[in-house]
Structure formats: C-alpha cells, structure tokens
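Apart from one protein chain that is not included, each protein chain of the complex appears where it belongs.
Chain lettering (A and B) follows the sequence in which the chains are written, and residue indices restart at 1 in each chain.
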Amino acid sequence: MGYQISTERQALQATFDIKGVKAAVARKLSPLGLALPSDRNTTSRSNDITLCWIGKSHWLLVAPAEMETQLKASLVPDDTTHDCRVVLVSDVFTFFSITGPQANDIMAIASPLDTRPKKFPENGSTFSELFGIRGLILRQPNGFTIAIEQSYADMVAAYFRKI
Amino acid sequence: MTSSPLRFQTGGHINRDKPIEFEFNGKIYTGFDGDTLASALLANGIFLTARSFKYHRPRGVMGAGVEEPSCLVELLGVHAAGNHAATKVELRTGLRAKSVNCWPSPNFDLLSINQFFSRLLPAGFYYKTFMWPNWHLFETSIRRAAGLAAAPDERIPDHRYETRWWYGDVIVVGAGPCGLLAAMMASRSGARVMIVDDHREAGGHLRASRMIINGNPALDWVAAIVEELDANPEVTRLQDAIAWGYRESNQLMITERNPLEDHVFQRGWKARANRVILATGAIERNLIFANNDRPGVMLASAVQRYANEYAVMPGRRAVIFTNNSSAYELAHDLRSLGIDVAGIVDSRPSSAIGVEQQGLDMPLFAEHQVMTAHGGKKVQAVTIRDKNGVTTRLNCDLLALSGGWNPAVHLFSQSRGTLAYDADLASFVPDKPSQQVICVGAAAGQMNLAFAIVETAALTSSCLQNQGFTVAAVATPELSTITDYNIHPLWKVDGLRPGDKAFIDIQNDVTLDDIGLAMREGFDTVEHVKRYTTAGMGIDQGKIGNVNVIGNMAEASNKTPGEIGTTTFRSPFTPVDFGSIAGQRSGEVVLPFRHTPITKWNKAQGAVMYEAGARWQRPGYFPVAGETMQNAINREAEAVRYGVGVYDGSPLGKFDISGRDAAAFIDLLYTNDFSDLEIGMGRYGIMLSEDGMILDDGVTFKLAENHYFMSTSTGYADLVFRHMEYILQVERPSWQVWITPITSQWCNATICGPKARDVLVALGTSVDISAEAFPFMALREGIVADMPARICRVSFTGEVSFEINVWPRHAEAMWHRIMEAGAPLGILPIGSETSHVLRVEKGFLSLGHEVDGTVDPFDLGMGWIMSRTKMHAIGRRSVDIRRESGKPRRELIGLLPDSNGELIPEGAPITPNGDRVASEGFVSACVWSVVKQRVIALGLLLNGRARIGQTVFIRDREKTIKAIVTKPCFHDPQGHRLRG
Partner (left out) sequence: MLTLPCPFCGERDETEFVNGGPTKPPRPDITVTNSEWIDWLTVPINPIGYVEEKWWHAKGCGAWFTIKRHTVTHDIAKLDG
C-alpha cells in the first residue's frame, strides 16, 4: 500500500434493516431517542446509535454489537402487524474504516460517488459502488466507514492490500 | 561527454546536466533528461528507424507528438509494451526499444522486397486475395509479415495501475497558451479545475517556438501560470496525461502515464465536470508527392519542435515545402539558428504570400511544388516544379512539410458534437456541441494566436459565469510575432504519374493510387474508402493524413470536402495501456469473489475451489492424497447415499418478505398455489418471467401470516431480487410488501444422507426431529449444538436432509461441531461436483443446465406446478399461448449413454441418426452415477417423453454415442428416502 491511510476490518455491528411508512418508522424509533434524518442519504445519531436514511422508505440502524439484544427487544424484528418492519441484518455487512490524510484518494479509487462536501455532507451516508459491488459509505472523522456484504469482505481486504 | 553532432550546444528545454543512456535496436546511445526517444535518436543521427507496414520501405521520424505515423517502437525489459510512437516515449534510465516491422534490422530488411512487388499489393489486396477458401488459413503468416510489435509475454510485477473517479467544475484539455489561460481563469474564479496535457511540461506550441510574451521568453509566462495553478489545491494539473475518450455526461477518460507517486505506474482517470474546455490545438498535415515517406521528410512543426525544444537539428540543409503561411515561422527560426535553407517551396500564388516572408534572406520558390524526394534511406535532394512544368533539383538532407493545420476536433467529435468544413482553413472545425463543452484556440479553428487568446478569455469567462462563478478580467499577454494564417489547399501535387509512391497514409502504406482505385471500384463514401484501403486506421488513426484523403476524394468526385465528410472519430485518441483502464482490477481481484465463513476451512482441507455462480468460491470436491477427481466425487456421493455428508449451502439466495400483501405477492410470483401453505411449512415453487420461461426455482417457507422466508438458486438471487422489486415498485406500487436480502445473514450447513438424523441427535437439539413431528418441507426454529438455528427439511440430493441455518458469527463453530458429531458416523464434507451428481441421479433441475431461458415447466414434465386457478401468475398466459400452438417442444428426459464409462460434455447435441444435421436436443448434464454404477445423463429432446425406451444419437465432435431415452430420474423415483 502506497497511500497514507489505514484500513481496518471492524468487529460485528448490531445492524437492523428498517422499511415502512415514515410515520410508523418514526414512532418505532422514538423510544430510542432517535429522530429520522431530515435529509436523504444522511444520518441521525443518538448515543452510539446511527440511523442512515438510505432509500425512499428504507433506513439502516447501526449500533455497537453489545446493544443487539437490547435493540432487538425494543425494535421487535419480524413484527409485521404495523406499517413498518425491522429485520436483523448484523451479519449481512462487514464494516471497514478508512482513515488518514489520503482517505479521499482511496474513495476516489473505490467508488464513483462524488464525495465533495457539497455533494456528500459531514453526516452523509449512502449506498453506492465500492470496488465494483454495492456498499454503504459513511463519513467519519479523518475518513470514511464503509460496509459491504460480508461475503465480499475478503475481496475488499485484497483490494486494500493492492492499493 | 562529447555532444552529438546534431545537437546544439545551447538552447532547448533539455537538461544537459543529466545525460541518459538508452538502448535502441541493441545499441547504446546517450540522450538527455527532457528528450523523447525520437529526439534522442535524431540527435544521435539515427534517421532510419523503422520499416513500413506493407512494403517495408525505410522510414524515419516524421512528427514530434501524437501525430507520429511511422516511428513505432516496441519497448523491452521492465517497460515492455508494443507499438509506441517514439515521439511520445520519454527518455528514462534503462529504456530499451526496438523498431517494429523490420527483420532482422531496419538497415537490412528481408521483406523490403515487397516494395518491388507493390503492384501486387493494391487496396483491398487482402480481401481480394485471401478470401478462398478461408482467410484464417493465411492469417498467421500474414500477421507475422505485416504485424506490428509483439505483445509482452509476461505480466510486469512493478506495473501497478490504478483508476479513479474525479468530479469538478471545469476540465481543460491542453496546456498550450489557450488552455493555460482558461485554467487560470477557472482557478481564479474558485472553480474546481482539472487541466490535462499530453506533454511532459506545460506550454504546448510555445515550447516549440521562439515566441516572446510580454517582453520575456514565452515559457516565463507559462511558468508563472503553472505556479499559480499548482498553488491552488482545487486545481489538479496532469502532465504526460492523455485525454483519450469523451464519454456521455461530460466524462473524460484520461491516462496519466507518469504519476508523481512512485507506487503508481499509470493512472486512469474517469473525470467528470460541468463544463469541458477543449484547448487541444491543431495537428499539421503532410503533403502528397512522390516518395514523401523518405527518412528526412518531416512535418515543419516537428522540425521546429526538435530545434527549439530539444535543441536537435535533424539536418544541415533544409527545404521547406508548404501550402500555407505557418511554415514561415520555421524558416525564421532556422535562420536564427544559422541553418542553411535551400529554399521555401510555396505552392500558393505569389499574391497570397504576405508579410510572413519579410526578413528572410533565403530562396523562395513561389507557385512551386515538390515533385519527388530523392534518396533511399535518407532524403538527399528534391525535384521541384513550377506551374509551367519547369523542374529544378535542390540538394538537401531535410524536407520540412506543411500541408496546413487540422484543428484537433477528436474529443469534440467523440462528445457527439458536429463538425463543419471551413473552406478558409481547408479543414473541419467544431460546429454544434452536444454536451457542455467549448473549444478554444486552434482547436476551434482560430490559428492566429493573438486572436485566439482574446477569444479564449471571452469564451472561458462566459462559460464560468454560466455556472455562477465570478470572473475577474485577465490581462491579455503581448505576443512578439503573429501572422495571419493563410492556406491554399494542395491535396496532392500536380503531375503525379501512376506508380508514384505518394503516400496518403504513411503508417498503413496507403498511396494516393489506392484511394483512386477504391473509388474506381465503387467505394465512394469516406467510411468505405477507409475500410477498403485501411487509410486512417492503425495506431495514429490518420492524424496527419485523413483530411488529405477527404480532400482527394472531393477533388476526384467534384465535391467539396464538406460534402465528403469525415470518418467517425473514436476513442482512444491515442493508444493507451489496457492496465490504465482496468486499474487495480488484476490478479487476485480481477473478478469479484465471495467467501462463506467456511471457505477458509474448505481450503485448509485441500478442497479444489472454484466459482459456482454469483461469484461464490465453493469447494468442487475434497480429494485425499493421490486421489483422482472422479474417485473423490464417487467417495463423497457414496457417503451421502449410504451414510452421511454435509455441504456448505450458504450461498443460496435468501430473502425475508413481509407486509400486508406478502401472501398475494408470493402467489403472483410463483406459478403454483401458496395460499393454503401452513405456518412453519415450505413449498417448492417455480417463478416464470413474463415470456413464460423459467426464471428461478426454490423453496419458500411461511414464518407467519404475511411473512415468508424465500430461498432462490445461488446464481439467480440478484436477478430474482430485481424482478421482485420491479413488480412491487412499478407494477404494484399500492401493495405493501417489504423485501430484505438476507443471503449473508444465514449460513447453512446441509446434513444429508440416511444417517443425517443421527448426526443431529449427536449435536443435540431442542427441536423434535422425528419424521412425524418434523416432516419433509417443514421449518423449525430452536437450538442446535447450543446455538440458535433455523432448520429446514428440504432435499436437493434425494436423501434425508436437514439444512441447519445459523448466523455467520456461529457458522464456523457449528461446522466444527457437525464434523465432530458426524465423525463416528463417517461424515464427509461434499463439494459442488458431488451435489451435481446427486441431483442428476434424482433428476432435480439445475438453472443453467436444464433451464436455459427457453424452457417452461411443461417441458420439464412439471405441468403440475402450473396452478389451474392462477391465470394471473406471471408468465402463465405466455405459457398457455405457446402450448395452444401444439408445436413439438424439447422435453426433459434421462439418457443411458453407451459411452464405455466416459462422460459426455455438457451441451453435446443429439441429432437424428447422429448425422451432421440440425440437432433435436442436447445433453444438459452427464455424470457417473454411484447408484447405477454407470454413466447417466439428463437432456432435452424433441418430443422426449414420447420417446422413452428409444435410442438416440449424441454427437461429441467426431464421435457418435448411442443412448437409451429414460425417465429423468435414476434414484428413488417415489421419494421415500428424502421423506424418511
């Protein structure tokens, strides 16, 4: 690796896929103190929980693994009786952090996403292409956090070794 | 060291403190940092550098940049690469190069005898001569004789390519005076700017001229702008980088040949901006006369660049031949440099020759043309002729040509902008843009630099203001010498005789005669003439010759060049390395790949791994030491049939589907009924596309009311997801159904075989696994081996199977526990090859084998899956219409081939009587069956079900194999075993 960056494969994160009617989703999340992000492809945060608005009726909630049990109790995955529903997807994603002065270079190599601040703000979060596959991109201090489907994690790690 | 005889002691922009040794055709020479291979060869007196493509005529350097048609080299060693123009190869330490097209050397070329048989090699020669019986019989030997450089054999490990995206407000192509001015204005306005230039240093034509700007050398003005640009972090300046493609939505494809970072060999940019400013300059044309290809015949602009930029004088006595005013700049420069000029031969009428000639004390031959160049391996003299036919011979060792200038409209044309013929310029200029692009300077047809600069400032200003940027006025630089451009086109000289070798495309050895021949044979459009004669093809894509082709076609057909039109300008503008397009996608990651949590274990067990659909790396089989593939597969298959095996089924596509209308949605998707499915049970279903062909198959379990767990085939999971989302978002937007792909949330270890239940008992589970409590096609959630699991009773092998689904975080632990618990029962891991054998024995279908996008369920003998009540199910109507026609269909059958134990390749055709006639079916899968102890196969056969018991004939290349048609199931047709 020739660039001044460090990449790190993260441990499992508690992750929940949330789809449904906006008002119903807001009701479901309010006990966690989470407000829905106001802008598309941005996040809102409460304590350690990050909520990403990733599609028209689609959100992704990411939190530390220790919170998984508590969040399951609160979010009631698989409850299909209301206008929204939550599916546990913690294992679906593998998260990597990309930090360092040249993190922007790595993103320019990995993704077609235009990461200029006016296009992808400080609290930006969006799905785009990463090394040819679908992946989530979030800003973090001094770089980015990305998430790709877990089955591709070894491939992404191989890319990081190459660049 | 002693300076070479053709190098000036002073001047130029080379670094004389940094000599560089290089190798050319096996000999060592010395040049300087800042040289190109071409300038260094000329400085060393190497004029004969190549042999031509078809006739193997001696050729030398003709141009000084991307336009170079003839001096092509192959780079060797660590820089190995084919077909580079020597004019674009920067001299660097360790450079090794050789000529292309000459064997054994350019000085002594055995194939040069071709030039004496040139009458036998006319336009369309290949088409005419090598058609019968088959071009491919001739291809290899022709390519060896005519081919260009060889491709490198090996991958060069240090060559780390990279591609990246870039976004900004303005991209400027070209760092000549106009491009620099535009970039400076954009930079000052606060825009994010990229400026791309194909030369090693900025300056464009100013580097080749002796221009004074604001009282100082022009390059001082250039240096000040470069410094200003480099100080702005919002400006990306790429030198030695070629913008070679103009794509949709204002995207430029750029190859940076020499990035600053040591760890990147070349970098491809996919750069996109709101506005593109093309300041690509113009390219000089050559002139058409006899032997216009001799070494020592060069473009005037190239001579000027060699003299001023590289301090190399490629001759001692020059003749300048021109049809326009621009070549006089060279005459003035040569005079300043003290070079002897034998004469300026100007084809224009005397009245047209204006101020450009003032102050030149050298012979001017107005209204004269060069008839022919003399000399073999180097030009020695020219014969010129006046309008009355009086000839004069001028001795010279350098002939500098200017046939006029073509604006470099390549990128503009690629952007789908239209071109118009400008009679005053005698060339094509940008007309109507199709994207957000402007052309400035010579690229826009403005050949007067003073005017060009003023126009560039105005155009750039409005371009920036249109985007909302505020633009401050810039001072217009004051230029020392500027003359108006004046040209009288001369598409060919007068009085050429048949057989004269007057080349119109030097690289492809296309002569004026060839163009005439093509037109006489009826090829009257420019695209046809190009293809028939090959003019304008190859590495240089006719940069100096194409407009001459158009001009001569126009003259021969009494049309204007505008009526003839241009050929299509295609990318790449110049050849680029594939690596700069592929980027980091090489080696290990050349294709995407996916792993399961068990992949590492599989590899450690010595599994033979390969891709098995949707990029998943899966174990094919697990050979033990010394075992053949077939023996390993047999051993694994027998374990499942008679004991127990386990396979990693994690890649299977999986979806969580829920919502108020989920049940209706499942019913719409599948052809069979799901409405009566009970909670906790699953059902096999087939999904059709609207055309009534099978899209996918799989088992869907009902977890709760309006909540389903769907599995799809591995390879089609993404396609099914797309299909489902399309239906929901486009066709049924009012339905409330939510789909979440959970393929990677659940890994599965499928334990299968008569002893499968025993393994589960040994693992310990909270679920009652008796056949009564947990029937076939049921799903149970509970604890297995102390881990939460979802167990499904499905079978793709025909034996009792338990799919143990666990979260990936538990998958490795579960796998180890299964191997431990199963060890006393002789459990074996099985690979995808064995799964294939087991499913063929059962006649279970496989997408990509039996299902190839042309079959419906009836063809597979599965008409029962088409519900009689669900006329609305997707694909149903199309199947019904097809069947109403009553035409015979290919149907799934089994085959017992008489092949002496040999397997038949998948896809082998079945033909009537085994004749070489149209097929009536094909073999879709063929395996060695462990239950039948013989080769069995599945296939699709016309009217197959009615032909059970008959003999058919399979063709395997030259062999014909007999086979008996059977039902497509070779094992436990009643399904007692899998329900057990």
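Just so we're on the same page, a residue touches a chain if its C-beta (ideal position, glycine included) is under 8 Å from a C-beta of that chain, and two chains touch if they have at least 3 such contacts.
Everything quoted here is computed from the prediction, not taken from an experiment.
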Full-complex contact with the absent chain, from B:E227, B:D361, B:E678 or B:E884: B:E884
Options B:R272, B:K530, B:R683 or B:H971, residue touching the unrepresented chain: B:R272
Residues in chain A touching the chain absent from view: 40-41, 54-56, 58, 112-113, 126-129, 133-135
Residue numbers in chain B that touch the chain omitted from display: 165, 247-249, 251, 270, 272, 416, 434, 690-691, 718, 722, 725-726, 729-731, 871-872, 877-878, 881, 884
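The rule is short, and it goes like this: only the chains that are shown with their structure count from here on.
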Chain centre separation in whole Å, for chain B relative to chain A (CA means): 33
Residues on chain A engaged by chain B in the complex (per definition of touch): 2-3, 12, 17, 19-20, 78, 80, 83, 85, 87-93, 105, 108-109, 111-114, 116, 119, 131-133, 149-155, 158-159, 162-163
Chain A partner contacts - residues on chain B that touch it in the complex: 160, 162-167, 192, 261-264, 270, 583-585, 587-589, 592-596, 599, 616, 651, 656, 658-659, 662, 703-707, 736, 738, 740-745, 807-809
